[in-house]
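Below you'll find the structure I mean.
Left out: one protein chain. Kept in place: all the others.
The block that comes next holds chain A.
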Amino acid sequence: MSNLAAAGEEPEILFWVGCAGAFDDRYKRVTRAFVRILEHVGVKYAVLGMEETCTGDPAKRAGNEFLFQMQAMQNITTFEGYGIKKIVTACPHCFNTIKNEYPALGGNYEVIHHSTFLQQLINEGRVGVAGGGEFKGQRITFHDSCYLGRANDIYEAPRDVLAVLDADLVEMKRSKANGLCCGAGGAQMWKEPEPGKKDINVERTEEALAALDGNAAALHNLLGVESGNAGATPAPRSGEQRSIIAVSCPFCMTMMSDGVKNKERENNVQVFDLAELIATAEGLNA
């Protein structure tokens, strides 16, 4: 961003990478996939690079309002310095914080989550994914991120993005507004869970696997779903076939990947972010 500003240019969007996108090895791949898409469609974008710093989301959810506001003010100062107007990010937590909590502190921007941005690119015909690419016919289930879904009512954009893959999309019993958290929100990402019967990400992964496998018995045993309230069960299929859990959040990525490992299904179940799926289908991963 500083280079663009020095050249007197203004970017179309600021791509907010987020800490996970910058430091987490798995999520760096998502950052790169998204940047490849931006390059491919020719969006004029910028990143803050080393000037980016935590939005303060985990501090705020953990109750450290002071630290949150310090981070927020620092970021707002940076945004204002560059005259930023439009921000796109692949992290629902950063998205929610900048979009909803910065305005009261003086930072007003158009903030877009990458699922919505990808949906726009698809609607504008700038990303085609002709025939669905290599994901055609594959079974995919989308795990709703709380901070995208319930927190901001974005349920359709990620599903619209997945729809272009021409895949066999199946829904979990608890999806959209009823979606079950991966277990990482509210600063849980940085602490051990409290004592209990089970880890939340394992419960959620079991649900995802049951949906992918079309395992009616497993779906029936889910806790917290009242009988008669669950939707249709996907057609049963062998757990040997390759299938995908799609996510749109770095923390969900970690939790669901760990869950798949815990259930020893890494050999045929993979966890991908929307941007990775689109970039791969579009043949941009070379």
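One rule holds in what follows: contacts are C-beta pairs under 8 Å (C-beta built on N, C-alpha and C of every residue); 3 or more make two chains touch, one makes a residue touch a chain; residues count from 1.
Everything that follows uses one rule, which is that contacts and distances are computed from a predicted model.
Look at the chain that isn't drawn here: its UniProt entry, checked against "Leucine/isoleucine/valine transporter permease subunit", "ATP synthase epsilon chain", "Ion-translocating oxidoreductase complex subunit D" or "4Fe-4S dicluster domain-containing protein", names it "4Fe-4S dicluster domain-containing protein". Of the candidate positions A:Pro58, A:Gly133 or A:Pro234, contact with the hidden chain is made by A:Pro58.
Interface with the hidden chain, as seen from chain A, comprises residues 1, 3-4, 17, 19, 21-24, 28, 31-32, 35-36, 46-47, 49-50, 52-54, 56, 58-67, 69-71, 73, 77, 96, 100-101, 104-105, 146-147, 150-153, 174, 177-181, 183-200, 203-204, 223-224, 226, 228-229.
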